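Here it is: the structure, laid out below.
As you look at this complex, bear in mind that one protein chain is not there, while each of the others sits in place.
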Amino acid sequence: MIVALLICIVGLLGLGIAGVALALRPTGRAVVYGCAAGLCGVIGVLALVALGRPPSTIVLPLGLPWVGAHLRLDALSSFFAFVVSVGGAGASVYALGYGRHEEAPQRVLPFYPVFLAGLFLVLLADDAFTFLFSWELMSLASWALVVSYHREGDNTRAGYIYLLMAAFSGLTLLLGFGLLSGATGGYAFDAMRAAHRSEGVAAFVLALALLGAGSKAGLVPLHAWLPLAHPAAPSHVSALMSGVMTKVAVYAFVRIVFDLLGLPSWWSAVVVLALGGITAVLGVLYALMQHDLKRLLAYHTVENIGIIFIGLGLAMAFRANGFAVGAALALTAALFHVFNHAVFKSLLFFGSGAVLSATGERDMEHLGGLIHRMRLSSFAFLIGCAAISALPPLNGFVSEWLTFQAILLRPGLPQWGLKIMIPADGALLALAAALAAACFVKAYGVTYLGRPRTAVAANATEVDQWSLGAMMGFAALCLLAGIFPGVMIDALAPVSQALLGARMPTQLALPWLSIIPVAASRSSYNGLLIFAFIAASTGLTVWAIHRFASRAVRRGPAWDCGFPDPSPATQYTADSFAQPIRRVFGTVVFRTHETVVMPPPGDLAPARIEKSSRDLVWETFYAPVARVVTATVDALNQLQFLTIRRYLAFVFLALVALLLALALWQ
Amino acid sequence: MAVIGPWLVQGGQMALVLLAAPLLTGLIRKVKARLQRRRGASVLQPYRDLRRLLGKEVVLAENASWLFRTAPYLIFAFTWVAASLVPTFATGLLFSWTGDLIAIIALLGAARFLLALAGMDVGTSFGGIGASREVMFASLAEPAMLMVILSLALIAGSTQLSTIAQFMLSPEAGLRVSLALALVAFVIVAIAENARIPVDNPATHLELTMVHEAMVLEYSGRQLLMISAIACIFFPFGLVIGASEAGRYFVGLGAYALKLAVAGTLLGIFEMSIAKMRVFRVPNLLGGALMLGLLATLLLFVSVGL
Partner (left out) sequence: MGLSFDVAHMLAGLMVLAGLMMLYQDRLYPLLHVLALQAGLLALSVAWQAHLQAAPHLYITAVIALLFKAAFIPWALRRMVFRLGIHREIEPVVGIGPTMLAGMGLVALSLEVMLPVTAQADPVARQDIALALSIVLIGLLLMVSRRNAVSQVVGFLAIDNGISLAATGAQGMPLVVEISVAFSILVAFIVIGVFLFRIRERFDTVDVAALDRFRGEQP
């Protein structure tokens, strides 16, 4: 099993090398993306088959001579490999159409398959060296893709910050693995599982894992690179980075904390819960303030990562208290959300890529009325918006419902921190979900609905078949995962069994395909029947109304209370839509300030409204670090310009210092 | 009969909710009119209004899209399905296990999502006003509602509405302060969600005071019929949470009718006695409801060990 997967990964690497030559040919794009889609599909099928099988391992004589490269395919890896392959296949199919607009394919085509290969290799790695090597491969390939449009806007700065944060995550993970391997120095994961470590070391490893995996996933306050880098890349790569690479970071966290570290302590669960809750709410508030469509989606990824970490924190809390079944429920909810987010975030990025290729605009304030021009992609985008806002009967609702059930599960936990943190997280999760719905009403309403605000929006055309096919496929997947959630829950059972020793009750045997997370008396949900009821009610209503009501329809100008305005500039923009929420939440979180300058009556000058806001996370965490580093570097820069006498003096002083140290040490 | 019985009850429940809703609206308007020393329209007037709308032609804006045309039917369907899951005169409905309280709230949230989108569709500023204010209220009202549900679920041990209703009937449900907190929070949220005074004025035509009205400004004819019917349906939900009755169906029907009448009268009196709040004071009110819900949940989490 693992050998087959390795062959596919080598195939991807080879495709990347071939891409260098193929990029300059006209058919090269189709070959590269088509083969990538095919290979991802094969890997997906292999991963699904491997979910039910026991883990398989292999040791390759590559890498460090005394370690080799250990690779392992167990339930957790197969699930994440399935998620990555779904995302990868979808993005490749989408790129078959979208890639036509690439101006410089030689900057994208070679690195795309290498990125995919890096993602899969991280999932298979079973020792620290292979893991870190694949992690860096993944980061570097995606960096190359981020700076592929290096002449546009802020992309070089985005790439620079991305590279810094990627190096930071690699460094912290290196330190974490170093601590995990302990004094014996066994780098293989098997050795780390067996080793015993003190509480302090375990706490330190958890902190490093949070920093390393969290910065790649986008936990606040390490998220700042995400909204800069994700929009800068081409849209199919953005979909991969947001939908899939962040999940690989979640995989790293789950692997380190649940598998290698052993039993967590309850206060570490409190930390994870707190970070998850804050990330969820801050992410969506940032997203609400944006009017660049891709940046909004990137910030929204931060919110969903927060939701996933809330589920992981709950799993840690229950596990620390020995409540394995509850931990299984929480872990299943978190991993279900991993799959869901990969699907609908990719769909949304595909939609924004479609808008970008049809109009050339990413700014919502220059769009509008696209629902008339781009019918199918607007429908798919609507499904994505509804799914991400957690509306039944789609998939986003199911994972959120499961997370709430996990929160309600055991109020009798003995630790005070957990007793206060879990209901607080429930409130934060509910708040994040409601704000997400608001955010996507804004995104869909301003971009697709209303009247076109510019000429490019008025003249947009529908995108090509491949992009549409990928988008519709993912929209169908959203609906299917929402209607048949039992399939996914049962697929996740081997994962929770392997990591926690317990699993949720079998769902597929239940009547009518409903899901019952704990017991029938507590709660149950049936996506299929709710969907059927909604469809039936709609059908019945339509029939009844068309039977009994007047059928006459007339088109006319909009009513608008009798004063319709012909200029599309009077309709609501993204900023104006977000204004009430900005006033309620933004004054506290972003210190937003609005000033209105009204000219006196009789003056023909227009009124002006100016708003200012500050990114407090950037100012508190990043700007001081940048200032300290710059100051240190400026001071050290003096070393460049010394005279020869000074350099000789340095050498002399260093020698004297070493001899002194030697003398004292003896 | 034993086989058809539960289906009849479920079907009866769904029909009852649909048919009784305009009557409740008529009752509230009558109470308000009487308090203003007017005679007021007949209690059956909403039925006549709906009948009138049935015969009217639909006038669509030139740039209204398919979303605008299909939204009323979808919103109606979502709300009707949510309403069918709420036990009114009998607990233990046939399909009550398909969706619990969280699913009901999410279905209503879906209806509101579609309504806000429909408001944005025609591209006028009124639609934008309604939609942006509505989502701002919803961003606080929905979490408050979820917190109320969480505290109810912690008390009753389940999120299924029928189970909660049966629990409230039994003597195990004592006087809990969390219930009182949750009830206060729920009343505030219900007023906000139904677009009643003091949050929103359902009878206004002034831009400054519009929230819900602004979103539906462009609708006419059979589509307006759908929207108006929906607005009536939501209110009966609130009644079940506080207490419920069960057992004999006809006694249940009578008790349900009585509760509806009492609640409608109280709502009418309440609306007449206070004025509509400024839009930016409503978040304070809803934030207060969210805090109350959170406090109720917190007290339950904390006092389990006592």
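Should a chain be cited, it is by its letter among A and B, assigned in written order, with residues numbered from 1 in that chain.
Just so we're on the same page, contacts are C-beta pairs under 8 Å (C-beta built on N, C-alpha and C of every residue); 3 or more make two chains touch, one makes a residue touch a chain.
Fair warning: this is a prediction, and the values are worked out from it, not measured in the lab.
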Worksheet item: Of the residues B:Val9, B:Leu24 or B:Leu294, which one touches the chain left out of the display?
Response: B:Leu294
Fill in: Given A:Thr461, A:Ser521, A:Thr587 or A:Ser612, the one touching the chain that is not displayed
A:Thr587
Fill in: Option from B:Leu19, B:Leu44 or B:Val177 whose C-beta touches the chain left out
B:Val177
Item to complete: Could you list which residues of subunit A touch the chain missing from the display?
Response: 416, 420, 584, 587-588
Worksheet item: Please identify, in ascending order, the residues of subunit B that touch the omitted chain?
Response: 174-178, 180-181, 184, 283-284, 287-288, 291-292, 294-295, 298-299, 302-303, 305-306
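Basically, only the chains that are shown with their structure count from here on.
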Worksheet item: In their complex, what parts of subunit B are in touch with subunit A?
Response: 53-63, 65-67, 73-74, 76-78, 80-81, 84, 95, 97-100, 102-103, 106-107, 109-110, 112-113, 116-117, 120-129, 131-133, 135-136, 138-143, 146-147, 150, 153-154, 157-160, 163, 205, 207, 217-218, 221-222, 225-226, 279-280, 283, 290, 293-294, 297-298, 300-302, 304-305
Response to the item:
Seen from subunit A, its contact residues with subunit B in the complex are 368-369, 371-372, 382, 386, 389-392, 397, 401, 404-405, 407-408, 411-412, 414, 419-420, 422-424, 426-427, 430-431, 433-435, 437-438, 440-442, 444-446, 449-451, 512, 514, 520-526, 529-530, 533-534, 537-538, 541-542, 545, 548-550, 552-561, 564-565, 568, 570-572, 576-581, 583-584
